[in-house]
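See below for the structure under consideration.
With one protein chain removed, the remaining protein chains of the complex are shown where they sit.
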Amino acid sequence: MAQITLAELNRMDQRAFVTALGEVFEHAPWVAEQAHAARPFATVAALYQAMTDAVRGSPEDRRLALIKGHPDLAGKAARAGTMTQDSKAEQASAGLDRLSNDEFANFHRLNEAYRAKFGMPFIICVRRHGKDSIMRQFERRLHDDAAVERRTALEEIFRIIALRLDQRIAAADRLKVHGHLSTHVLDTHRGAPASGVALELAEIAASGERRVIARTVTNAGGRTDAPLMSEGPIPIAQYELRFALGDYFARRGVPLTDPPFLDIVPIRFAVAEPEGHYHVPLLATPWSYTTYRGS
Amino acid sequence: MAQITLAELNRMDQRAFVTALGEVFEHAPWVAEQAHAARPFATVAALYQAMTDAVRGSPEDRRLALIKGHPDLAGKAARAGTMTQDSKAEQASAGLDRLSNDEFANFHRLNEAYRAKFGMPFIICVRRHGKDSIMRQFERRLHDDAAVERRTALEEIFRIIALRLDQRIAAADRLKVHGHLSTHVLDTHRGAPASGVALELAEIAASGERRVIARTVTNAGGRTDAPLMSEGPIPIAQYELRFALGDYFARRGVPLTDPPFLDIVPIRFAVAEPEGHYHVPLLATPWSYTTYRGS
Amino acid sequence: MAQITLAELNRMDQRAFVTALGEVFEHAPWVAEQAHAARPFATVAALYQAMTDAVRGSPEDRRLALIKGHPDLAGKAARAGTMTQDSKAEQASAGLDRLSNDEFANFHRLNEAYRAKFGMPFIICVRRHGKDSIMRQFERRLHDDAAVERRTALEEIFRIIALRLDQRIAAADRLKVHGHLSTHVLDTHRGAPASGVALELAEIAASGERRVIARTVTNAGGRTDAPLMSEGPIPIAQYELRFALGDYFARRGVPLTDPPFLDIVPIRFAVAEPEGHYHVPLLATPWSYTTYRGS
Partner (left out) sequence: MAQITLAELNRMDQRAFVTALGEVFEHAPWVAEQAHAARPFATVAALYQAMTDAVRGSPEDRRLALIKGHPDLAGKAARAGTMTQDSKAEQASAGLDRLSNDEFANFHRLNEAYRAKFGMPFIICVRRHGKDSIMRQFERRLHDDAAVERRTALEEIFRIIALRLDQRIAAADRLKVHGHLSTHVLDTHRGAPASGVALELAEIAASGERRVIARTVTNAGGRTDAPLMSEGPIPIAQYELRFALGDYFARRGVPLTDPPFLDIVPIRFAVAEPEGHYHVPLLATPWSYTTYRGS
């Protein structure tokens, strides 16, 4: 989707403004209508504030209607094709568009139970979660009481729209919706960065399924040219980094056993704060390694 | 199989001796016949020496016949049921009794090629190798010349009989056929051994297949009550230790994120010396860990 | 001092028994007299129990007299030569026999203040403390109330006599008065124990003064042939281990810079539990190292 600048938005009349931003809140153009009055916005953070203030200041039934306007997760709307483009892309990001029949049945059961208890759809900012984490949240939140769930649903909607605004609008500032995941390989056998180490990042589901996210090679500084993840939130999930350490030391001519004691080094870790900074370095010799949450 | 003591062997006449040990050398009772003359044996090492000396001192055609008396690896003898009990158990230890059709075809192809080139079966002490390692050895040794391969075949036969003698005979000494694999978990968050950490040891095939070898829990000293492997050689293969670190720290009440940064910690390493001492400790906090080949 | 066996003690009449053990309690032979009745002792622990029970069961004025029979720390008794042999040796162990004038003055001041407040000498089991720790204890305990200090004084006396009994009596059991300090050097550059590493253990005073306790070299297993400390308590103090790592790697022919990045590696740590088990290993390459409280 082409981005629009904050300056352009600030110059728009209400109709153009609503056309540009109306779908940011799922089927609720009135939020954009009200926020229009607060122009001009010095920052995208100010625009975000105006839109969420419009929701917070609206009557309860309107807020509830806003919540109810959201589609079920992995639900009929998904299959019927009546979701907004944003919702489709978001649900795809967590793999909700390619569920097994069992998983689909499970989501269906949870959706029914949630609607039966709360009379509204289950809303979660799916870009912040892997599939396992969505399931866990779903099962946990079924035990909340109705008032808590309404608050939670709004908070999740605000997270969703922060991400949508961030993608849609070019501005000098950025909303705090981005996480950061990076690595660094130090060769402590020779006291220097390890360059040329092939590595792979995968998301690991509880089922054991591995979804490869990135494959790359360390540069002269032992780092990757770009962060492993840095655009948008890092979904709450288990990850595994795999480093081709054996090949690296073999190429450097270091004496190794056959097979080498360490070959592919896997490091499993979980991300719990999608907007957090995760640095997961590897300090290694052919016989030892250390990893830690760095900074 | 019930063990026999060295004292008993020393008291036997030749016929009983050959009955007791004849099958140690596959279909070659003459080795036991000759060794009988060297009684009494002060140690099982002396008996092993006498038997291998008998082979080394025999004419070349007899040595070759000894080699040729061995069955193909995962070959027709295996399927036809004409192998000795020892051979069957040994081939099973490396999983050669449960090959996929592709693997069986591959072994068949290698056996044919090896026989065509050298006029004898491929002999390897399978208890010292995982399936991947046997394949690698097979493909490598196909490139040797005939003299080298005859020497190698005899060396492998000597390794096989060392293991057979070790299993069959109870004596004060033991042949150097045993490896050792152990672990130790240190909780560097509180400066003490980590007790109650569930862990699993598996052999990992190149195909990705995991064969679980041991499941246990660390004791008060952060060690396992028994070594992870210590009886017989440790097959040359890739292994993975998995430590349930997240559960351990959760049980101790240490504040963790949800999900915890570290939960299941996998450590992959390979064994290259089946009779070696491998100690693979884990020094861990909820946010970092170190592993190394220890002693 | 020659040791006496528990069996010999058990055979003694009261007079011989008191002669043998009378001085264990400073100037209080009545404790040994009473304990004599509880013979025979199955263990030295039972003898210790009988002697401390005799004290606990005695009238308060007698216990107070026992406390008052002890000499001042580094005090006039020390200079006048009227202390028991045990007291002399104990005070020497913490360096109280070679104080600077300032330190002597400081002890004198503390002794006066303590006597003025509590009407008894300050008693501490000096073998469990370095000089700095004695000073800290002295200043802390000056703030206690009288009842607490009497209890503390008795506990310290019991620790003193446990050590004296342990030294004087040969028995099958030993009292729990012994700490343990050991090290282990792993060469993670080549994945093996580091043998031949020269190392030094010193006690470090707050003044910066270093008192070398042990100099040794690691053996083939990367350990020292004997523990660094294991007979008696390890005084509460700061210690420094220094490892000649640069020399070790140079001797092994590992390429190093000139001067080597790591040469003498110092590790400072404190002992807080004199009867504890302290294992302080070093995992090292020419460019990195790790240390931790091990087990």
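Which chain is which? They are A, B and C, in the order written, and residues in each are numbered from 1.
To be clear about the criterion, contacts are C-beta pairs under 8 Å (C-beta built on N, C-alpha and C of every residue); 3 or more make two chains touch, one makes a residue touch a chain.
All figures in this text were calculated on a predicted structure; none of them were measured in a lab.
Touching the absent chain in the whole complex: find that residue among A:Ala7, A:Ala37, A:Ala192 or A:Val217.
A:Ala192
Of A:Gln85, A:Asn101 or A:Ser295, which residue touches the hidden chain?
Per the contact definition at the top, the residue touching the missing chain is A:Ser295.
For chain A, enumerate the residues touching the unshown chain of the complex.
Where chain A meets the chain not shown: residues 186, 188, 191-193, 221-222, 283, 290, 292-295.
May I ask you to list the residues on chain C that touch the chain which is not drawn?
Against the left-out chain, chain C lists 133, 236, 238, 257-266, 268-270, 272-273, 287-293.
What chain B residues would touch the chain not displayed?
The list for chain B reads 188-191, 261, 283, 285-288, 290.
Everything that follows uses one rule, which is that only the chains that are shown with their structure count from here on.
Based only on mean CA positions, could you tell me how far chain A sits from chain B in angstrom?
The answer is 47 Å.
On chain A, where are the residues touching two or more other chains?
261, 287-288, 290, in rising order.
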